[in-house]
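With one protein chain held back, the other chains of the complex are shown just where they sit.
Here is chain A:
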Amino acid sequence: MRKKQQVQTTGEALEKPESQIRVMWDTLKKNKAAVAGLVVILFFLFLAVMGDWLAPYDPEYSDMGHTFVAPCRDYYFGTDQLGRDIFSRVLSGTKISLFVGVAAVAYSLLIGTVLGSVAGYFGGKVDSFIMRCMDIMLSIPSILLAITLMAALGKGLDKAIIAIGTVSIPEYARIVRSSILSVKENDYVAAAKVVGNSDRRIIFHHILPNVVSSIVVRATLGISTAILDTAALGFLGMGVQPPMAEWGDMLGRARTYIFSAPYTLIFPGLAITLAVLAFNLFGDGLRDALDPKERV
C-alpha cells in the first residue's frame, strides 16, 4: 500500500462501457407490465402511421342511409349518428390524439423544466417570482384557462396544443423544482461546483439527469391527461374541428346516444383507456429502468 502501485497497462482488459440504453432495456424487459404497455403504445403508433391506409371507409364520409348500424361484418365498430364508420374514425383519431398528447406534453415539459430548474437552482427572489406566477396559473381551473387561451388564440389543432400545454406548465415546473431542491443539496453538486463547472453545466449534467425519472413518469401520465384535455376542448367546440375524427370528440358527441347506441361510445372510450393505461404502465417501468441504483 505504501509503495506506489505499478501502472496497470496489461492484465485485465478494460470493461466494456455499459451502454445506458442497453441496460435500461434489460431492466425494462423484466417488467412484464411495462413491456405490455410498450407493445400497446407501439401498436397505437403503428395505427397512427397506417391508420388512414387501413381504414375501410373514409372517416369523414357521412352515409346518412346507414346511421346507427350496430357492429357487424361491414362496420366492425358500427356507425355513428351521421353514418360514419366508427372503426375508420377510431383509426384516424389515433394519429390526432397521440400527436396532440405528445406535442402538448413536450411543449409544457420544455418550458416547465426550464422554469422549474431556474427557480429551484437559484432560489431566492427568482424562485419566488416564478413560483408565484405558477401559483396564479394553478389557481385558475385548468379547463377554464385552456378555454380562455383558445378564445385568445383562435381555433385549430396547433392552438389546442399550446393551450393544453400551457395549462400544465406549472405542474412540470413544480415537480422539476422540488426534485432539484432535493438533488442540489447532494455533495456531488457541491463537488461539481468545486471542480469548476458552470451553473448551466451543473443543472444540465449533474442535476437534471438525476431528476429525469420523476419527470418521465409525470410526462407519460401527462400524455394521457393531454389526450383527455383535447377531448374536453373538442367537446366544447374548440380544438379539433369537425369533421376531423378525434377520440374524445367522438365520445363527447355520442354522449346523447349512450343508451340507444352504446357502441358509439364504447370504442373510442376503449381506445382512450387503452392508450392511457399503456402510457401509465410504460412510464412506471421506465422509472425503474432509468434509475441505476435499481439495476442488479
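Simple rule for what comes next: a contact is a pair of C-beta atoms (placed from the backbone, for glycine too) under 8 Å apart; a residue touches a chain by one contact, two chains touch by 3 or more; residues count from 1.
As a working rule, contacts and distances are computed from a predicted model.
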Of "2-oxoisovalerate oxidoreductase, beta subunit", "Ferrous iron transport protein B", "Biotin-dependent carboxyltransferase family protein" or "Dipeptide ABC transporter ATP-binding protein", the UniProt protein name belonging to the chain not shown is "Dipeptide ABC transporter ATP-binding protein"
Missing-chain contact, candidates A:140, A:191 or A:258, resolves to A:191
Touch with the missing chain holds, among A:108, A:210 or A:264, for A:210
Residues on chain A facing the left-out chain by the touch rule are 1-2, 4-9, 12-18, 186-188, 190-198, 201, 206, 209-210, 292-293
